[in-house]
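Here the complex is missing one protein chain, while the rest keep their positions.
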Amino acid sequence: MAATSAERQERVIVRFAGDSGDGMQLAGGRFTDATAVFGNDLATLPSFPAEIRAPAGTLAGVSSFQIHFAARDIATPGDAPDVLVAMNPAALKANLAALARGATIIVNEDAFSKRSLQKAGYEDSPLDDGSLEGFELRRVPMTTLVTRAAEAIDGASTRDAQRARNLFALGLLSWLYDRPTEVTERWVEQTFAEKPIVRDVNLAAFRAGLAFGETTELVGARVHVPPATDVPPGTYRNVNGTTTTALGLIAASVRSGLPLVLSAYPITPASELLHDLSRRSALGVRTVQAEDEIAAAGIALGAAYGGALGVTATSGPGMDLKMETIGLAVALELPLVVIDVQRAGPSTGMPTKTEQSDLLMALYGRHGESPLPVLAASTPGGCFEAAFEAARIAIEHRTPVILLSDLFLANSSEPWRIPSAAELALIDPSFAESVDPDIPFLPYERDERGVRPWAIPGEEGLQHRIGGLEKADGTGEISYDGANHARMTALRAAKVAAVDVPAVAVDADPDAELLVLGWGSSEGALRAGVRRVRERGRPVARAHLRHLNPLPADLGDVLRRFPRVLLPEMNAGQLAHELRARYLVDIRSHATVEGRPLYAGEVEQAILEAMAA
Amino acid sequence: MAATSAERQERVIVRFAGDSGDGMQLAGGRFTDATAVFGNDLATLPSFPAEIRAPAGTLAGVSSFQIHFAARDIATPGDAPDVLVAMNPAALKANLAALARGATIIVNEDAFSKRSLQKAGYEDSPLDDGSLEGFELRRVPMTTLVTRAAEAIDGASTRDAQRARNLFALGLLSWLYDRPTEVTERWVEQTFAEKPIVRDVNLAAFRAGLAFGETTELVGARVHVPPATDVPPGTYRNVNGTTTTALGLIAASVRSGLPLVLSAYPITPASELLHDLSRRSALGVRTVQAEDEIAAAGIALGAAYGGALGVTATSGPGMDLKMETIGLAVALELPLVVIDVQRAGPSTGMPTKTEQSDLLMALYGRHGESPLPVLAASTPGGCFEAAFEAARIAIEHRTPVILLSDLFLANSSEPWRIPSAAELALIDPSFAESVDPDIPFLPYERDERGVRPWAIPGEEGLQHRIGGLEKADGTGEISYDGANHARMTALRAAKVAAVDVPAVAVDADPDAELLVLGWGSSEGALRAGVRRVRERGRPVARAHLRHLNPLPADLGDVLRRFPRVLLPEMNAGQLAHELRARYLVDIRSHATVEGRPLYAGEVEQAILEAMAA
Amino acid sequence: MTQTLHERATLSKADFQSDQETRWCPGCGDYAVLAAVQGVMPELGIPPERIVFVTGIGCAGRFSYYMNTYGMHAIHGRAPALATGLAAARADLSVWIVTGDGDALSIGANHLVHALRRNVPVKILLFNNRIYGLTKGQVSPTSERGKVTKSTPAGSIENPVEPVSLALGAGATFVARTVDRDKHHLAAVLRAAAEHPGTAFVEVLQNCPVFNDGAFAHVTDRAQALEHAIPLEHGRPIRFGPEGARGVVRAPDGALAVADVADVGEEALVVHDARRADPSLAFALAHLGDLTRGPVPLGVFRSVAAPAWGAGLVATHREARE
Partner (left out) sequence: MTQTLHERATLSKADFQSDQETRWCPGCGDYAVLAAVQGVMPELGIPPERIVFVTGIGCAGRFSYYMNTYGMHAIHGRAPALATGLAAARADLSVWIVTGDGDALSIGANHLVHALRRNVPVKILLFNNRIYGLTKGQVSPTSERGKVTKSTPAGSIENPVEPVSLALGAGATFVARTVDRDKHHLAAVLRAAAEHPGTAFVEVLQNCPVFNDGAFAHVTDRAQALEHAIPLEHGRPIRFGPEGARGVVRAPDGALAVADVADVGEEALVVHDARRADPSLAFALAHLGDLTRGPVPLGVFRSVAAPAWGAGLVATHREARE
């Protein structure tokens, strides 16, 4: 099986799949930790059923967790799994399409009863009707084996045994890929310290799995994936984009000295950020679950007006609702960080599927001329810098900033090096202070960067009034003068355009004719796709954008340097559209809207086609 | 004065200006009616103080009404007035900047007291300090004359007399431009039938104005502007864009057989449409003032679901709030007409000033891929066809449609030929009917235009469920399948792209090298600007877009046909940006955001510069 | 109309069941409410095609998919607005809204308040499980103070809004409360709501076994219910408890209070009057105890005749068609 090609030895993709109740996320999580400790580079992708809980055993109820690990340089959670663990018929049916022929399928044989086969919509058992021809099918009576293992423990109910099947699967895979077992065992002991029986059953199941691998040849030879060697030194943690975003915001709070106030209204997949930050009040973080997204934006902006780092987070439908308040922040010229964890639209769409289709809304979704900086995170770890950067720009340039993330980044995880405070720039809120009571305070007088003073309530002598009506340049008093409006419109645009954006980092082969440009969470897939093309010996260039407004000053030149530019994105071609308008470059768009991350394979294909065209 | 150039004889621009309480809108309105009856072509532009009522006599309280009339072919309310009537110092100060040297200024001398001069912020009287050098200043003691005229009427209070000053001014101008007086007198008699004293005072004031012009040479020779000759026959009415929009919607209701339900939340300048339609319940129109813009959109969509023509109208801030519901309409594929009467943004901005800056929001202001048709009206009269067309597309293509109007169109008026019902196409809602109960109803099965069936509640056997979650192609059942989502995304886009849009009408001189392209309310200014350039003997081409999505199929070719394309718009260059992206044509943008319509003069300049560049 | 009569004769529960597989968690209270609604519908004598369920977003919001009527699964919180529009266009339909505590009282409270004051002819069923179910367990506006949830790990610092009081404060003409577990009470309240010409507001106490299990055990569990549930019946003295030993009386200061009937005597009991123009009695009853501790009055708090909001433009869908 997995021992067929060197590539396979290099990198392995495993997917645990079962019913929502089967604890696949837990098995995957534990396997991931063991893998991180072992020292492999890795990337994971959990996939949950749609928000609503579906009946057990049905296709709608299938939950899965995929991990891609290798000796070096992992870019994505991988396209097609080498090994699929299917705990029931529905899990098999729902995931079979993702497998390439030759892949290994490990099923819990005991779960393929007539009833559960029907629930999954199978006429006859796929284990017997030959429909799995060409796959390496491994039948393992997991339920039986776990029950037997549990019998030894007195007080253990069959229910306890049932619940521990995921640990058996975990044990089996841990043996197969030679993962360190102590990590997992320690975790079980700690987690169930209060529940000795559960603890023992889980340990027994885990060991049964290990033993099963050891003693039977059923699952073929065990595979060795050497530890990663090319990673920079530092302390690593295996984290998803939600956690890194939270940490990035906290870091910005610390480095700016501004208390962090996050206000959000729950919505998948942004809710997790609210949950995460609600647990960090010890760090001075204050979270407010608002009555709706409009209020969430208002609360964050109100907190910013008071001198806090005001942040609001949501997903598509909530973004629509926040726009009027974001427009107010544009007029008030106050800092506000708006995080959009994108999901598949339009409307309610597919709440548990990823997409990158809110870009043009972020740029243009407000009435009137209301420009603001827009950033996008591109990897789970990268969410940290992106969040920190978004906060820095908001605070230092007195502007709302939209940070685009997505469901894939929020849920998928990778080993991430925890930065030391020293590595992080200081953020200067430079609050206005009253110098001379006789000099009138001008709230809309600008500095050389076009930034206005930020005087927060409490500062004696700087009382002033701001609002959404057009303001006179300098004094900030209400003005309906046409010339002033034209000037203010230009000043607001200039301020945003003046945000410092690093030059484009282009990774180009000497005589590359094609530039693969991307933004957001597709970075991993593009990196992997480009690597594959290079492995074919074809020269190609790659660049990835974090700043979508303003764009890097040299982007136009970069685009013109290559005869061909390919822009793969998970929408109908939004960034391609924007760049065509700005640079009049005939960018080729590879648009995928299937509610999933791009595959390295499809990117490779798109590149080859673009080269051929 | 006005008798200096032939041009002046051809076309005249008059502006009545005074305090909000001086009845300038009324004087202007009456003058306009008389002018329409006389048979001149005309265009008017009222200008109100900002929403809040300002103290009498202050600059903030100035209200004005401008009318441009001529023998033929009026394109705009005009740039610089030939005659300014200033009822008080503030009115003079606020409007002086708009005048070209040589213009005539008629002031109510009696109103230039020390106090009112101060209120307007004048140190000394401009009537005496020579600051009006170069203008034809005419001092008329209007208050005195009207008071004297009123003395003859017993029971008339001085207050009544004060109130009638506007009719004196009207009388004076009516004499000056030889307007038919019966029209006005009849109006006074009818309007104040119940108040004989007020009636008589007003008549007396009006006649006093006429007599004053007749008997004194003070205001120079009277001017004759021959009636228009080049207008197609038909019944004309002098109407503003609000009324024509209302009539266009009613016409669509009649021709489609669908009852009209308008739901709106008040906001300047869209409120007038709500007011207008609320008065038409006799025509079966139902209006609902909603609790907010979100509800207004929801109520309109709910009505559409029930088989009505659902319409909602608002301005910028309200548009932000409606976007989530509009996105739902995109997913439901139900008809919905959304009218955005644009005003100056961002945020609350300048509620009483016009702008065209909501275009990109209309196109992209929703999360996810949610395309919809976007139209723009370009003249007060044209609002009728635009509204009718928007409703037709919404109903026949089962889609929300955004119709962009603006404050200028809503308030300004022109003679408009009332179309006969026969001229209007029939609109076919083609409701689904149950044929055979055994054939399951497929709410998302499409016809050749990509349009889905519209089954309204009450139709037996067609019960079905729709919603904002992604739907399976055909059945419309909830689907989280990636391939289906990609297909549905493409189908929704294709349906909108399939909307039939007429080819671009290009008005080009034989060897024109420059195309002046425009959209929306700037049409008049562009037409006039182009005419001026032609009068200079320079060849030029002009085209104006009503459909902004989908765009005319031949637009790309048209753009490429001209070496230079100039696109003047009242925003920071939004349509130019969009067209650059679509056609990779280096369009030159002339962007003006001064909260006012474009001037023919500035357009002329922009064209000449573009030609020179 | 003959058609309607004909159908009334033959309508059965099955006529209101859609072919969609119900997708709530095992044991969810929503199943019971769905069954009750499908059970009562045939009695109304309205054919399925004249009934519309407009639902919000949330577990409760999935309700529309399971009814074989016309249905719209709207967006979060906006169902009352969409239903109001439908009522504005059509007078011939029976329009029902199904919403959750977050959908109706958090993001959608403004629309709820205005539907109630307008007295729009729609029936509103609010499934109150005091938690956000669909988004997997955050605090809801009806969650009790101190509630520990994913978004309030240290416990909520907010007071819950009480649906019945808010509805009465907004001027609702029909306000009732029932529970998912008592199908007879549920059916009776649904019938009363269906008959009300204006807006009928029904709070259904609903158990979410996954994220807020047992929130209403004190009113659903037989033994406890006897202690905590106060049945409201128009025109009847308000009593509850074992053998109706306890009852509601007016304290000297005018406030309502619970007393032992033995002590105060039956005559002293407050007689429930749901038809009273003044909503003060209904409001006072809603404040006898709080939802968490009880006592919890169940039944119709208020039901007064009042003109329903604007008759629809279109009398029947046929007219819309011709």
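Order as written gives the chain letters A, B and C; numbering starts at 1 within each chain.
The working rule: a residue touches a chain if its C-beta (ideal position, glycine included) is under 8 Å from a C-beta of that chain, and two chains touch if they have at least 3 such contacts.
Since the structure is predicted, the reported quantities are computational estimates derived from the model, not experimental observations.
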Among C:Ser18, C:Asn110 or C:Thr178, the residue in touch with the chain that has been omitted: C:Asn110
Omitted-chain contact residue, chosen from A:Gly28, A:Gly310, A:Pro415 or A:Gly524: A:Gly310
Omitted-chain contact residue, chosen from A:Leu328, A:Ile427, A:Val496 or A:Leu526: A:Leu328
Residue, one of A:Ile106, A:Ile294, A:Ala387 or A:Val401, that touches the chain absent here: A:Ile294
Option from B:Ala36, B:Ala70, B:Ala246 or B:Leu274 whose C-beta touches the chain left out: B:Leu274
Hidden partner interface residues of chain C, rising order: 106-110, 113-114, 117-119, 141, 157-162, 165-171, 250, 253-256, 270, 273, 276, 278-281, 283-284, 287, 306-307, 309-310
Chain B residues touching the omitted chain (full complex): 51-56, 58, 60, 265-268, 271, 274-275, 278-279, 281, 287, 289, 291-293, 317, 347-348
In chain A, positions touching the absent partner: 257-259, 261, 263, 284, 286, 288, 290-292, 294-295, 297-308, 310, 324-325, 328, 332, 431, 456-469, 477-478
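To be clear about the criterion, only the chains that are shown with their structure count from here on.
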Furthest chain, CA centroid comparison against chain C: B
Multi-partner residues of chain B (each touching 2 or more other chains): 324, 328, 332, 467-469
Residues of chain C engaged with two or more neighbouring chains: 57, 73, 75
